[in-house]
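For this depiction, one protein chain was excluded, whereas all remaining protein chains were kept in their positions.
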Amino acid sequence: MDTTGRPNPLFRNLSAKIAAIPMILTALVIFVGGTAWTVIYSFTSSKLLPKKLFEWTDVINIGDWSLSIPTGIVWKSFVGLQQYERLWNTNRWMVSIENLFIYGLCSLVLSFIIGFVLAALLDQKIRFENTFRTIILYPFALSFIVTGLVWQWLLNPDFGIQSVIRGMGFVGFTFDPLYSADIVIYGVLIAGLWQGTGLIMVLMLAGLRGIDQEIWKAARVDGIPAWKTYLFIVIPMMRPVFITTLVIIASGIVRIYDLIVAQTSGGPGISSEVPAKYVYDYMFQGQNLGQGFAASTMMLLAVAIVVIPWAYLEFGSRKRG
Amino acid sequence: MTLSTAIAGADAVASRLKGPQGPKPRKRFSRRNIFIYGTLIVVALYYALPLYVMIVTSLKGMPEIRLGNIFAPPVEITFEPWVKAWSEACTGLNCEGLSRGFWNSVRITVPSVFLSIAIASVNGYALANWKFKGAEAFFTILIFGAFIPYQVMLYPIVIILREIGLYGTLWGLVLVHSIFGMPILTLLFRNYFTSLPEELFKAARVDGARFWGIYFRIMLPMSLPIFVVAMIIQVTGIWNDFLFGVVYTKPDTYPMTVQLNNIVNSVQGVKEYNVNMAATILTGLVPLTIYFVSGKLFVRGIAAGAVKG
Partner (left out) sequence: MTANSVEIRGLDLAFGAVEVLKDLNLEIPEGEFLVLLGASGCGKSTLLNCIAGLLDITGGQIFIKDQNVTWAEPSQRGIGMVFQSYALYPQMTVKGNLSFGLKNARFAKAEIEERVARAAEILQIQPLLDRKPAALSGGQRQRVAIGRALVRDVDVFLFDEPLSNLDAKLRADLRVEIKRLHQKLRNTMIYVTHDQIEAMTLADRIAIMRSGAIQQLGSPDEIYNRPRTKYVAEFIGSPAMNFIDGVVAERGFAAGDTTIPLDGYGWADGPKQGPAWLGIRPEHVATGELAQGKPFRQEITVELFEPMGADTLVWTTLAGQPFHFNLDGQHKVATGDRMTIGFDSARGSLFGKDTELRL
């Protein structure tokens, strides 16, 4: 065996490289390639399924030598920002954006408040902590479809909460979010919070448990009341947990789809539509792919606005530090 | 600490020393405790209520539902809605109940869980112990990929699956689940393998074990807990999936969630709320069972899997 020469670095660690092929393919083909493909096609007028990933139709002839270029369909149907113009002029998209905005904002604020308060309560060295946590977290194990259907039933005006309270004598009581266009998104919000706050609570609890117990002792020795300790010492210390939680909630909000499908199907009318549903409907039912691509590119943009600054703060500073 | 705060602190300590102090000799029915436990009990009731309503509704007959209130326990318990939900409920396309969806979900979940964990654990192991140039770059793309809305990648994958002849098949969906499970699982395994003592890995190399030898003989036997956590994440995640199921399968291979939605939101016929609730519970039963059985491991799993969103 000749071991004197430096081996080809390409073959060093070969098994590891082979083992990483699925990861490399996923990263490059699906995440980078797929995303780029969708973004590029959002500038086209494609209405129906392209037959192939790329159409190798454009042929450049140089003498007797010819070259197919893989962007034929894009060149042929390139329409610039037309899909986006149309998107932002579509009422249904505007409703979707508005809903996402209301749902997102409320869900973000309420998740944080409810999650943190519950975590703080559970962190008081109470008995039955596990029982309480188990009950509050179980909805998270359920799918959005199940969640949506349960709350569709609970909010059913003829049989659900409204009818029960009317039955108790409050005849004029009205609470039927799923059937009134103005407040339907809040009906979805109730279900979403029920499903998701347990997770936020667990994350916050982990954050609280991660705080040095000496801080509490120091605060007590200094005579600082508990609420002040939380507000001025503990919460600022939990900044990293909050940021991570924020990113998790935000990227989840943008994706909201199943819950709407199950609970309201976008109704009444189009009053509870959301972007993800817009994308799906245009891609797979409306046969208007360009719209679907443009809408999904907008979703990507929304996530990028949240994730890129976070990644910069989280990893950029760490590299420098 | 300045002198004045030091004195103020000392005062506070002195005043505390007079009264009942510290959390230990706390009175059982202090106002603080009543507040904490009271709030938690109300909250727990709120969270538990939907499950309770689901169960009682599914055990009532339709006449009782029309007359009574949804919170009332069933007067006459009937299991007929469950039977109907399982084998007779209609989706608008067929009237085979949830059973077909259940078996489809099983046939999707089992291979997806195995394939995704096999791929991700080997990836994570390679990233943790056999770093090669560029590995971190691909990993970073993978992690950022976890944040890309699925909608962006739905269509390219449709085309890829069609090109390789898997579109509309169970195996196509298995592949999709393995791909989208990869970021979080790879992160999970990479972090876990990194936390294992590096010297064990070095010792095994000195002992002549190679990539696969170390993976199977040294790493796997030490990593059973993390494999359980990964299985919890994957089984619940894949079982609960709706979007991929509806996009990448055809009606006869629809997973349970899609089947459930089609049954409940079917516009045909009279709404049978008891059947709907029975069907809903049936669909939630697998993840709920895993949740209640696995306890702490589930919490660990979602804390790690939270990134998946």
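For clarity, chains are labelled A and B in written order, and residue numbers in each chain start from 1.
We adopt the following convention: a contact is a pair of C-beta atoms (placed from the backbone, for glycine too) under 8 Å apart; a residue touches a chain by one contact, two chains touch by 3 or more.
No experiment lies behind these values; they were computed from the predicted model shown.
Screening B:L93, B:A203 or B:V293 for touch with the missing chain picks out B:A203. Checked against the full complex, the one of B:A85, B:M153, B:L185 or B:I218 touching the unshown chain is B:I218.
The omitted chain makes contact with subunit B at the following residues, 197, 199-200, 202-209, 213, 217-218, 221-222.
Just so we're on the same page, only the chains that are shown with their structure count from here on.
Every residue of subunit B that touches subunit A in the complex is listed here, in rising order: 5, 8-9, 11-13, 15-16, 23, 36-37, 39-40, 43-44, 46-51, 53-54, 57, 65-66, 69-71, 119, 122-123, 125-127, 130, 132-133, 135, 138-139, 141-142, 144-145, 147-160, 163, 178-179, 182, 186, 210-212, 236, 239-243, 246-247, 257, 260-261, 264-265, 273, 276-277, 280, 283-284, 287-288, 290-292, 295, 298-299, 302-303, 306-307, 309. Interface of subunit A with subunit B (complex): residues 9, 12-13, 15-17, 19-20, 22-24, 26-35, 37-39, 41, 49-50, 52-53, 118, 121-122, 124-126, 130-146, 149-154, 156, 159-161, 163-164, 167, 194, 198-199, 202-203, 206, 220-223, 244, 247-248, 251-252, 254-255, 257-258, 261-262, 265, 275-276, 279-280, 283-284, 289, 292-293, 295-297, 299-300, 303, 307, 311.
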